[in-house]
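Input: one structure, supplied below.
The complex appears here without one of its protein chains, the remainder shown in place.
Let's look at chain A:
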Amino acid sequence: MTGRTLSGKAAIAGIGATEFSKESGRSELQLSVEAVRHALADCGLTPADVDGLVTFTMDTSSEIAVARELGIPELRFFSRINYGGGAACATVQQAAMAVATGVADVVVAYRGFNERSGDRFGQVSSWAAAQVNTNGLDNAWTYPLGLSTPAATVAMQARRYMHEYGATSADFGAVAVADRRHAATNPAAFFYGKPITLEDHQASRMIADPLHLLDCCQESDGAVALVVVSAERAKDLAQRPAYIAAAAQGSGRDQFVMTSYYRDDIGIPEIGVVGRELWKQSGLTPADMPMAVLYDHFTPYVLMQLEELGFCGRGEAKDFVRDGAIEVGGRLPVNTHGGQLGEAYIHGMNGVAEGVRQIRGTSVNPVADAHHVLVTAGTGVPTSGLILSA
């Protein structure tokens, strides 16, 4: 580790989560506090060891509220990342930068919400168009015209992608089938024991044509927390460290939140920005990845990510995902926890936790020789990614 690099300087030492449900029956703050306690216990630390907290701008539980409930005495570092699910891996990047520079010693990234029993992201979030800021102004071009749900904004991109490259709804369905197959053997998944077929996917009702219901992630209640410490400290803790080989954020040219429709190619170049930095920072390539956790709020974006990240060429993902290639046993298993379609939608943080479990060898759907795992955050928005290494 020489020079100015983050690579290898920090590790995820502990992971924790609540159960994933449709009605948690407790407050969002309580969910986050429970998840942080589990994550600290997982690696043998206590709240007294924590001096940094990071979460999403969207999270309703402030760092100081979480610190109060946990009895964390003092915080030396606290930070939030904007842009919805695009924040997931960036919370870990923030924590890694803090511990790598000595700004803090033990930083916990957390995300907790009642996203099914409380404010449902799948509904029209009229508040998003009422914000008196540039995001609200951006939404003036869509919400009043009726384009006002995440599914619909992605469907606009998906339709053009199908037109350009000949991808079909069944190609998107391959992602749903893989996710649900993996969830079916994951007791923590909401859809444990409930695999689907491509026929189920095709028969599911239209939400925002061309997206069917089974192209869309769940709405979930739950929380996940991740403990980040320096690589040196991680060696002394209870679990096998998942070293952070690379951590990156990315925003593309002419970027908007879910509605980057005005650039010539309306794809998701923001994850390409992340990917290039991840490969450069880690010195690894797509060929070095035995598996990946790709943020799956909507299935078309998984195909587009495979292309932007360099696993295949532009327009080739429809062929890449065929014949079980992204299922366990295939050439690039994706979302071995079941993803956000199958396990739960915890804004991508449960995907980071799965990456850690694969590095530890404790995933319920283990991938052989998973020495490196790529994890991405939400796309269609300014986003982020990680490469975790054994």
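Assume a residue touches a chain if its C-beta (ideal position, glycine included) is under 8 Å from a C-beta of that chain, and two chains touch if they have at least 3 such contacts; residues count from 1.
Note that in this section contacts and distances are computed from a predicted model.
Peer 1: Which listed name, "NADH-quinone oxidoreductase subunit J", "Acyl dehydratase", "TldD/PmbA family protein" or "Carbohydrate ABC transporter permease", is the one UniProt assigns to the chain that has been left out?
Peer 2: Answer from the UniProt record of the missing subunit chain: "Acyl dehydratase".
Peer 1: Of A:A152, A:A170, A:A184 or A:A390, which sits in contact with the chain we cannot see?
Peer 2: Checking the options A:A152, A:A170, A:A184 or A:A390, the one contacting the hidden chain is A:A152.
Peer 1: Of the residues listed, A:L6, A:A96, A:A109 or A:A129, which one is in contact with the missing chain?
Peer 2: A:A129
Peer 1: Going by the contact rule already stated, which one of A:D138, A:D221 or A:E270 would touch the omitted chain in the full complex?
Peer 2: A:D138
Peer 1: Please output the residues of chain A touching the missing chain, sorted low to high.
Peer 2: Touch set of chain A with respect to the missing chain: 122-124, 126, 129-132, 136-149, 152, 155-157, 159-160, 163, 205-210, 259, 261-262, 266.
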